[in-house]
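Submitted below is the structure of interest, expressed as structure tokens.
Excluded from the complex is one protein chain; the other protein chains are retained at their positions.
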Amino acid sequence: MPFDINKIRKHFPILEEKINNNSLIYFDNAATSQKPLQVIERIIDYYKKENCNIHRGVHTLSQKATRAFEETRVKVKEFINAESSHEVVFTKGTTESINLVANSLGEKLLQEGDEVLVSAMEHHSNLVPWQMVCKKKKAHMKVIPFNDKGEIILEVFKPLLNSRTKILALSHISNALGTINPVKEMIAMAHEKDIPVLIDGAQAAAHIEIDVQALDCDFYCFSGHKMYAPMGSGVLFGKQEFLEMMEPYQGGGEMVDTVTFEETTYNELPFKFEAGTPNVESILGMGAAIDFVREYDLHEIRKHEEELLKYGTEALSRIEGLKIYGTAKEKSGIISFLLDGIHPYDAGTILDQLGIEVRTGHHCAQPVMDRYLIPGTVRVSFAIYNTMKEIDKLVGGLDTVKKMLG
Amino acid sequence: MPFDINKIRKHFPILEEKINNNSLIYFDNAATSQKPLQVIERIIDYYKKENCNIHRGVHTLSQKATRAFEETRVKVKEFINAESSHEVVFTKGTTESINLVANSLGEKLLQEGDEVLVSAMEHHSNLVPWQMVCKKKKAHMKVIPFNDKGEIILEVFKPLLNSRTKILALSHISNALGTINPVKEMIAMAHEKDIPVLIDGAQAAAHIEIDVQALDCDFYCFSGHKMYAPMGSGVLFGKQEFLEMMEPYQGGGEMVDTVTFEETTYNELPFKFEAGTPNVESILGMGAAIDFVREYDLHEIRKHEEELLKYGTEALSRIEGLKIYGTAKEKSGIISFLLDGIHPYDAGTILDQLGIEVRTGHHCAQPVMDRYLIPGTVRVSFAIYNTMKEIDKLVGGLDTVKKMLG
Amino acid sequence: MEKEIRNNINQIINEFAGFDDWMDKYNLLIEMGKSVPVIEPQYKTKSNLISGCQSRVWLQAKYDGGKVYFAADSDAVITKGIVSLLIRVFNGMTPDEILNADLDFIDEIGLKDHLSPTRSNGLTSMIKQMKLYAMAFKVKEKAGEKE
Partner (left out) sequence: MEKEIRNNINQIINEFAGFDDWMDKYNLLIEMGKSVPVIEPQYKTKSNLISGCQSRVWLQAKYDGGKVYFAADSDAVITKGIVSLLIRVFNGMTPDEILNADLDFIDEIGLKDHLSPTRSNGLTSMIKQMKLYAMAFKVKEKAGEKE
């Protein structure tokens, strides 16, 4: 379908809403995206016509829902170009996906004195799970620094990879700075030393193309709710060899094959990792979101968001006293900034009065804020439905902020 | 509101569906319940008008959604009569709630040689997590037997409580047999020996009244999707003293207070246990489901389901060659049975052709099937919208089954 | 697909097409199950048990003169009917014919919703197991040739 922004916006009913008597301008997409009608309608249809518990049911509802659920797995497999759909594990989100790997792989691989390597720009969700398992295993966490522009320093990264390094956990795109990390290169470097790599793709899905085979990552995680899908859907891609060697993370429900009090054998992949009743609603919604994204082609979406990034960066740079944090060469549609002498909380509060929804604070990436010695930033993040005109309004809004608070 | 079954049924659009050209008769409520319009509309409203990521956002959408989310926590607190709403942790379902406790409490309490006590009628979700942590900790799992009627044998239970017993994990209602266990009595007996008790209330919520203070249980778990709420919502109630002593289960997102690479401090209760973006949609839907249930009063609902149980039990008992498994004195609206010489899979398949959706198999409670030396059962389970007439049709359907397969 | 397999499939489709009523179709399926080459009791072993079905299904295969022959049993009569359909299609075929077969025909016989590849009826597992047998015989034969 041709990329027609007006048509696209019509798919998102929330964009018609008023916030404090102003039209909603939603620039908090890195936190969560809005949902197109296609996704909302998929949910309605599901609950009005198809709802039931899947897998072991023999009845028609269950068979149909099971089929739709497993077809979505194939859709996700294609979306990220995995080799096989049993390498696609459904979770409730990125955080759970990472915790699963930190727990099950960490348990397997980490010994006292071993190291887990992360970057200094990770979201807490790709930091705290590793801290927790390191503490348990008496392993250490090592940190890859980034430069003032928000780029990982590859010369420092390389020597950090050593024989004690057991896992590299890295974000594809930084949610606080927008940096697109050179993950492919870094994965190759880690693999030279046989170090498995987990990529946190929470900010990548539906913004840039994901090809897990081309990247050759061992794990890839993302959340549905940031890619136009319902809340409560998430993906863990894992290479079969790793998923097979790992113990299940949670027990119960469909993840078992046979259960006696003495012994339990686990189901095959991917079910081994899907304990409890799966969130069928949310996964079917994710399928609808993937269909929606595919309709427009990811390259078109990327082009649009790059234009917004360029336009926004230029416009914001012209504002006196405004400093952008995160000026990497490779960037996604995220701009973090501060106005001289104005606390991000104050700025966000005033912008909100104008209907402009931005995120303020540390964006669950406190170490990034510590790196720049700032309390937080104002962050605008773009999605398929944002426009240049909305950026113009943001610029006007920042003018008001400065007048009131400057 | 007066309990008018015809009006109630109108709230559930799926009941208008046809299955294999017959009107849907949905008797698989123990697996998952259908959703009333109130819940479906809450979801639609949320995505069309309110969707955003909660807690740290300063903008209006986020403030409103945060408030609605936290108000739902209060609603749940009232629904189960907890002392404080920070004893209510939101999870994705019963299975996750139990895994959380098995992990975090098990880690804290279990030493080599210790014992975890469960009943022989537990769902795999209240079995496998304990098996997993027992294996890790070299602890043992002990099993409370039940008699032929499906009632826990209290005389055997009592001596199983000993100084090595560190946790008792018990279902409020058995999903395979329908037995309502004497949990209050058993909790008191365990507490005499200072043993904390977790109650798996997956089959209780919205069917019988839950009062965690009257029960005096230390943990109580249930799933939204079995109580008219969306998939992906669950609750873990925990007494403050236990939740406070436990380490977080998952890391990331809002569960932290401050994060540096050296040290992370955790957020207060209940947020410490809610890592990652919460499923706002699903939790608000759970709020709507509680409102729906409250409109009719739980006693009325219970009365209706007891009538269905009585009518159904009598009707099925008249069928020659039919044997009911689970004939406890205290029972919920669940009937498990077998027809002489007919495999449950065959029976379920034929019933489905008649639009009657029942569950067949081991119901994720294999040890129960082993106890009776049967491969599985046919299970019908009732909810607020089921009718006597539907039971009559089931009886007719079983006649067809016998004709075709007997 | 090999012509012979297609013929077997068409024959089955025709037999089912004779009935409009689901009850008749199921009765036919159940009847067909009764004629399945029955696996001998000593072969009802754990290793011949197909996992992933609600009912138990045992499947055994032998290789004779370049062709594969199956025997099966199940404790559920509908499942037995399903496995008998597959055996009718595949019995006496070469490993390659079995490996190359496309099994969408299940859709065509009008029992689609029931015989769709979900975990409860084990259809996928049965087909997988049959193809595994075929693969095993093929590999063995090749190894034999090399010797």
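Note that the chains take the letters A, B and C in the order they are written out, and that residue 1 is the start of every chain.
The criterion applied here is as follows: a contact is a pair of C-beta atoms (placed from the backbone, for glycine too) under 8 Å apart; a residue touches a chain by one contact, two chains touch by 3 or more.
Keep in mind it's a predicted model, so treat the numbers as computed, not measured.
Looking at the complete complex, one finds that the omitted chain is in touch with A, B.
Of the candidate positions A:266, A:345 or A:372, contact with the unshown chain belongs to A:345. For the chain left out of this panel, the touching residue among B:36, B:57, B:232 or B:278 is B:57.
Interface note: of B:41, B:70 or B:370, the residue touching the hidden chain in the full complex is B:70. Even with one chain removed from view, chain B keeps its contact list with that chain: residues 55-58, 60, 62-64, 66-67, 70, 257. As for the chain not pictured, it touches chain A at residues 20, 343-346, 349-350, 352-353, 360-361, 375-376, 400, 404-405.
By definition in this document, only the chains that are shown with their structure count from here on.
In terms of which chains touch, the assembly is arranged so that all chains touch all other chains. Averaging Cα coordinates per chain places chain A and chain C 44 Å apart.
In terms of their C-alpha centroids, the spacing between chain A and chain B amounts to 31 Å. Multi-chain contact residues of chain C (touching two or more other chains): 54, 113-114, 120-121. For chain A, the set of residues touching two or more other chains reads 56-58, 60, 62.
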